[in-house]
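All protein chains but one are shown in place.
What follows is chain A.
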Amino acid sequence: MAEEVKLFKTWSSPFPLRVAWALQLKGIQYESVLEDLSNKSNLLLQYNPVYKKVPVLLHNGRPISESLIILEYVDETWKQYSLLPRDPYARAMARFWAKFGDDKVLPSIYAAFKSEGKEQEAALAEASEHLQKLEEELKGKKFFGGDNIGYLDIALGWLANLGVFEEVSSLRVLDVERFPLLCAWLKEFSDAPVIKDCWPPRDMLIAKFIARHQARHAKSSST
C-alpha cells in the first residue's frame, strides 16, 4: 500500500527541519510542500487551523501539527531507528529537556540576538545559564541520545543555526571555553550526513538574517 507522507515546511524554518531529520533517519519517503508564510496556502490553513503554522505532517490524509508532537508520532508509526529511548525514565528526561529547549533556551537566545545594550546583556546571561544546563546533560555522551542521534538531538538541533546568527550579529553565545561539550556535539551533529542533507543553504540563511538584522536596526534608528 502506497503511503502518502507530506511535510509542509518553509525553506529556512528549523521546526519542520526536525521532522525532515526524523523521516530521513527512518528512511521514510516523503514529499515536501514549500510554504510562503506571508501567503499561506489554503491547504495549510485547512490542516492547521489552530496555529496556521509549519510544520504539518500529512500522513494518509490526516494532519499532525507541532514539531515535537510530530516527532513522537513519527517514532510511534515507523519503528525502525528509534528516536526516543526505551526506558520510561530516559524518555521522561528526553521530553523534559526538549521542552526546556523550546520554552527557555530558544526564547532567551532569540532575545539575545534581537535586543541591544543592557537588555541584550541580560538575555545573554540568561541564555548562558540555560546552555550550561544542556552542557551538563552532555557529560559522557557523544549525542544527547547517547551513541546515536535521537529525539533530543533533533529537538535541540536548531542550535546548529547559532553559527549563522553569530556571524551576522558578531555576538558570541556558544564559546568553546565555556561550552566545550556543546560545541563538540554541534560539530558531530551538523556533520552527520542525514542532518547535513536537509540543512538549508548557509549563504541563503546568512542573507536572510542580515536582511532581518538590518531591518530591525533601521526601525530602531528611525524612532
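Convention: a residue touches a chain if its C-beta (ideal position, glycine included) is under 8 Å from a C-beta of that chain, and two chains touch if they have at least 3 such contacts; residues count from 1.
Just so it is clear, contacts and distances are computed from a predicted model.
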item	value
Which of "AP-2 complex subunit alpha", "Glutathione S-transferase", "AP-3 complex subunit beta" or "Protein transport protein Sec24-like CEF" matches, in UniProt, the chain that is not displayed	"Glutathione S-transferase"
Candidate in contact with the missing chain, chosen from A:I69, A:A125, A:V176 or A:M204	A:I69
Which residue of A:F100, A:F113 or A:F165 touches the chain not shown here	A:F100
For chain A, residues in touch with the removed chain	50, 59, 62, 64-66, 69-70, 72-73, 76-77, 88-89, 91-92, 95-96, 99-100, 133
